[in-house]
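Only one protein chain is missing from this complex, and each of the others stays in its spot.
Chain nomenclature is as follows: A, B, C, D and E, assigned in order of appearance, with residue numbering initiated at 1 for each chain independently.
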Amino acid sequence: MFNGFAQDFDSSEVVLFGSPFDGTASYRAGSRFAPMEIRNISESLETYSPYLQLDLQDYSLHDAGDLPLYAAANDVENILDKIEAFASHIATQGKKPLMLGGDHLTTLPSIRAVFRSYPDLCVIQLDAHTDLADKFMGDALSHASVMRRVWDFLGDKRIFQLGIRSGPGEEFRWAEGRTYLYPFNLKKINSVVEAVGGRPVYLTVDLDVLDPSVAPGTGTPEPGGVFFHELLETLMACRSLNIVAADLVELAPHYDHSGASTVAAAKLVREIAGLMVI
Amino acid sequence: MFNGFAQDFDSSEVVLFGSPFDGTASYRAGSRFAPMEIRNISESLETYSPYLQLDLQDYSLHDAGDLPLYAAANDVENILDKIEAFASHIATQGKKPLMLGGDHLTTLPSIRAVFRSYPDLCVIQLDAHTDLADKFMGDALSHASVMRRVWDFLGDKRIFQLGIRSGPGEEFRWAEGRTYLYPFNLKKINSVVEAVGGRPVYLTVDLDVLDPSVAPGTGTPEPGGVFFHELLETLMACRSLNIVAADLVELAPHYDHSGASTVAAAKLVREIAGLMVI
Amino acid sequence: MFNGFAQDFDSSEVVLFGSPFDGTASYRAGSRFAPMEIRNISESLETYSPYLQLDLQDYSLHDAGDLPLYAAANDVENILDKIEAFASHIATQGKKPLMLGGDHLTTLPSIRAVFRSYPDLCVIQLDAHTDLADKFMGDALSHASVMRRVWDFLGDKRIFQLGIRSGPGEEFRWAEGRTYLYPFNLKKINSVVEAVGGRPVYLTVDLDVLDPSVAPGTGTPEPGGVFFHELLETLMACRSLNIVAADLVELAPHYDHSGASTVAAAKLVREIAGLMVI
Amino acid sequence: MFNGFAQDFDSSEVVLFGSPFDGTASYRAGSRFAPMEIRNISESLETYSPYLQLDLQDYSLHDAGDLPLYAAANDVENILDKIEAFASHIATQGKKPLMLGGDHLTTLPSIRAVFRSYPDLCVIQLDAHTDLADKFMGDALSHASVMRRVWDFLGDKRIFQLGIRSGPGEEFRWAEGRTYLYPFNLKKINSVVEAVGGRPVYLTVDLDVLDPSVAPGTGTPEPGGVFFHELLETLMACRSLNIVAADLVELAPHYDHSGASTVAAAKLVREIAGLMVI
Amino acid sequence: MFNGFAQDFDSSEVVLFGSPFDGTASYRAGSRFAPMEIRNISESLETYSPYLQLDLQDYSLHDAGDLPLYAAANDVENILDKIEAFASHIATQGKKPLMLGGDHLTTLPSIRAVFRSYPDLCVIQLDAHTDLADKFMGDALSHASVMRRVWDFLGDKRIFQLGIRSGPGEEFRWAEGRTYLYPFNLKKINSVVEAVGGRPVYLTVDLDVLDPSVAPGTGTPEPGGVFFHELLETLMACRSLNIVAADLVELAPHYDHSGASTVAAAKLVREIAGLMVI
Partner (left out) sequence: MFNGFAQDFDSSEVVLFGSPFDGTASYRAGSRFAPMEIRNISESLETYSPYLQLDLQDYSLHDAGDLPLYAAANDVENILDKIEAFASHIATQGKKPLMLGGDHLTTLPSIRAVFRSYPDLCVIQLDAHTDLADKFMGDALSHASVMRRVWDFLGDKRIFQLGIRSGPGEEFRWAEGRTYLYPFNLKKINSVVEAVGGRPVYLTVDLDVLDPSVAPGTGTPEPGGVFFHELLETLMACRSLNIVAADLVELAPHYDHSGASTVAAAKLVREIAGLMVI
């Protein structure tokens, strides 16, 4: 159980669950192990956030465990269906899903499920990579195409991409007019918050938005990312937003020999959960 | 280039190639990186084998590099087709394929290709696991079902399994009368060699047949395996066999922090290549 | 949950529990993390043992989780009391405790609890170290004095020590006539089994009885230990014994970068559990 | 010997010593190995500081080695007494103790000893954690309660805490009016320097004040810390202070696979020593 | 092949080559493995730079592989001669050499070769260390004396040193009036760019200019370095320069367990190559 998520499903406002699937990881796999390791290391953190000045124990938070996915399944669509079903199960009851990936493709079914409950949903993506491939290595369903697939149903100007510092040139160009792509850092968060206004928000955090010095334990580390305190400040800038769902993806704990990436992920989960209840 | 495989394709008797695909790894992935790392570390080994008393440099050996596979492809059958095509390309010219996996599923297309050239093919599998699942987690194509899929076309009593020490009870029972399954160690190799006689042999070595002390860098380490010298002696016992193709699979180099697993794999490749040319 | 220990407490014959305390580790600490990591990696193992030809799923086995101990407590006696209370809770109901340490001192309260239910209890200790210090660095309660403390209440000729290859000279000499100390390896197991006969047995396995090549992830690795298959054969030689309780201690998973030590521990737990139910 | 601390005890102004005790580490232990590893890696650093523009070799610095503590002793008070005795031995001769921990509890006896020589002592604590627990897991003597114990004898408004970003909510609240707690970063150092004025200062640096990207090798890494250059600038801002004693604690070198944390610790020791002699 | 360097030698403007020699590494060796590992990990990066908004695939770039050096040769001068010969081979054809070291001494012959083609050559050195020893441990040819040896033939005021934060006091003093030494960070890059003007530039990047949090995989990590984005911005500030040759040295990949240092090196190579062709 994630430290502080001790309430039962029915009484909870936020429901945490894991999607341990990394079958589309193109470079280094292993985010299948992320939900387990994030929970384990959460014990080393306080449940009190001095940033938000709240204690998770004072809120209604449930940890539903991991979905019984098979990390290396051949049938990717079936995996995505399972995630979508569970996220729907949460969202349709007015609760807020908080998913631990898995590779970034696990975000697709989660957003799709939430979108059905919130047709005016906006997506804020904190990430190193564009993830806008129409097909990646021939596959339409890939961690590298996830935002393109989200765009397929969300349409133009609903996706806000921050921290992006890697991708093919054509994806950067494709994004123009379709998504709001703010490259290299998170400094535009206040503009984003203003643009989003009161609309419901799905927040997806790809851990590789952090610099590899902060989070080396990820599938495709990309130098030049943001620091932990910058990401934290960005989250704090989102306090006024109506975050109805969120996820944190792409931690690959087996490449995180010191535990620093994993504890960073866990602390982000604590703060995101705080944002979802205040 | 693997150290000592300096000849060109046309003049070579043995053709080495890599199949960097690990999309069906159920526990820890990473054998996608094996061919590259085996080649790199082969530089630390001599080309001379004091066991076989031969030098690879005196033989016609070609390294064809890696097939352009995508390690995390959704379309597994397409990956297997590519491997099968290249193995056929080698075998139909009377050359001997020597494949570096990849997870154990990569063995399936390689055997299938060789089988077409050698209808009386026998398979010797050195492995920790039965790999006889009809379906594994719902998938008929999996590293855990590879020998079942080989049996589908090879039929009864053509597969010799040694070193097996893990699997569901029903797979051990299923094997009876269908494969020759010699559990726990490699001591029955002489019986196997005698039974095989002059028939063409495909030798598949799953690195996890070795004890995890010897080869920790593998997807599913299984304690209680054989030592390197035992595996080496087993290979030496195969000198009289007509090995027409071989592979070495399931090295996951990112779990091999000291390099010991990787250099073990490379040395096995050297010795197997020697067996294929003497 | 340890893979295969899915039954509830009341209906179970064997009850697994963790004692995550390593406060007396003299060289490298970290066995506090062992129960958690053993459970995690148990998912990579089958529940079927081809050695015992049984499947854990066919037996009544319960995993009670970890005792709420504080790994670095100042008050060691209080920790030991908690372990003793829980082991008593199991043993007095005719169930068999199977404890995951923690450092070797956690064995003391567990044996003490079992001893009350079985006054003719024998102890078989598989270990690299004598653990017979009267005081270690001034402390009477230490992983290095645990067998001396057991002797305090069990008396002469009830403790069988195998695999011992390290200790002060005076401890080797002290053992003469008091314990049965068989140094260096496990070859005397058959004599031990015969000597023990039908008496109830507490089996304590210090993971460092294994060679550091097999189990580097331990507090005080001692070169020259036994191999996994030797330890496995030793366990198999104990089939006829009446094992009423057991433990496995001193895995320090943070020194086990490849997972090989941890999976060895988990496989031993599976086999020991099998011995306790056949 | 720490590089540059080549003078004898009697002639030295600063005396370095190690307190290799980590018996109260609540999450990951191992600071027992810190003094040894800091000394080892100090050889890779110059003795010249370009920040302070001085060379340690030009000053009177002695390395007294490690106190003969037992890292896992049951009797914590006895350990603390030994540290206090040695720190007193240094301070009462007008020399300045510079201690290498050990876990943060080792700071308690060191401050207590120095306090007897300097009744108007102030303490500057650079740390991620409040360390203000009255009892931690039932123990009054713990790394997590060290500053509360110091407050017990030092009283209100003598402790300056900077960089604090973790702790239970009640500790943050307790601190109000009792300590000067400046959360999240070190930017208030100039106010602190001004407030302290000419009073004697004990400087205690918990390595985890640094971000885990900079110093992953610590017991309880807490994301969102300060960078090395910020800590360095903070030390430089202390030039005018009368630092009569100092320590650096909580390096856990076995979690520092690259050596980066350890060399950071060593460089801090060099700079702190410089501050104590200029 | 470095990702994107697919053109042949004759048609290329920039020629990449490796000098896998680390025989003078004084603390931790291993940069001999850098060129191989940088190439391997370059596959995980895009060939498109969003910073320079160009794609390497649109330019004429050749990867000439590694020079056949022996990393531990006794005859250092012979090694240097081989590097100088190959760099000359490139430079005299009007192409731009881009060398992957190796330890920093490999820079000496490369600069010497380029200097013959460009007598008004300036050198920009981004580094943690002064590298100005006349002799280091008795050796005139050492990674720690490389800039002194370059000064021997380049003379005063042709070397610009940025990021320097370690060295003996006498080297800092020696530099005055002879080199432009800007300590601690890279903020003076604009002054340097202005001072250099249109003269041809050799850019040498010692990876240890980065903070050890960013690049722990180096021979002598020196805390307090610059971040990746600062180094990147410094490179961008060099756009207007006439960079006729460059190198990146001192990556020691075996100390880079997570790959973060190696991918940082590879991304720098991509950007430096971009600077050399725009």
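Just so we're on the same page, a contact is a pair of C-beta atoms (placed from the backbone, for glycine too) under 8 Å apart; a residue touches a chain by one contact, two chains touch by 3 or more.
In this text, all values refer to a predicted model and were calculated from it rather than measured experimentally.
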Q | Visible contact partners (per top-of-document touch definition) of the missing chain | A | B, C, D, E
Q) Which of these, C:Glu37, C:Asp256 or C:Glu271, touches the one chain of the complex that we don't see? A) C:Asp256
**Q.** Touch with the omitted chain, as defined above, among E:Gly138, E:Gly177 or E:Gly198
**A.** E:Gly138
Q. Among the options C:Pro20, C:Pro35, C:Pro50 or C:Gly167, which residue touches the chain absent from this view?
A. C:Gly167
Q | Of E:Asn3, E:Thr24, E:Thr107 or E:Asn185, the residue in touch with the unshown chain | A | E:Thr24
Q | Positions on chain B where the hidden chain makes contact | A | 43-46, 48, 50-51, 53, 55, 211, 213-214, 227-229, 232, 257-260, 263-264, 267
Q. On chain C, what residues meet the omitted chain?
A. 27-28, 164-169, 172, 183-184, 211-213, 216-217, 220-224, 255-257
Q | chain D residues that touch the omitted chain in the full complex | A | 36, 40, 257
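Everything below uses one rule, namely that only the chains that are shown with their structure count from here on.
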Q: Using the contact definition stated above, find the chains touching both chain A and chain B.
A: C, E
(Q) Please report the smallest number of touch steps linking chain B to chain D. (A) 2
Q | Inter-centroid spacing, chain E versus chain D (mean Cα positions, whole Å) | A | 38
Q) Per the centroid of Cα atoms for each chain, what is the distance between chain C and chain D, given in Å? A) 39
Q. Which chain E residues touch at least two other chains?
A. 211, 213, 257
Q. What chain-chain pairs meet the touch criterion?
A. A-B, A-C, A-D, A-E, B-C, B-E, C-D, D-E
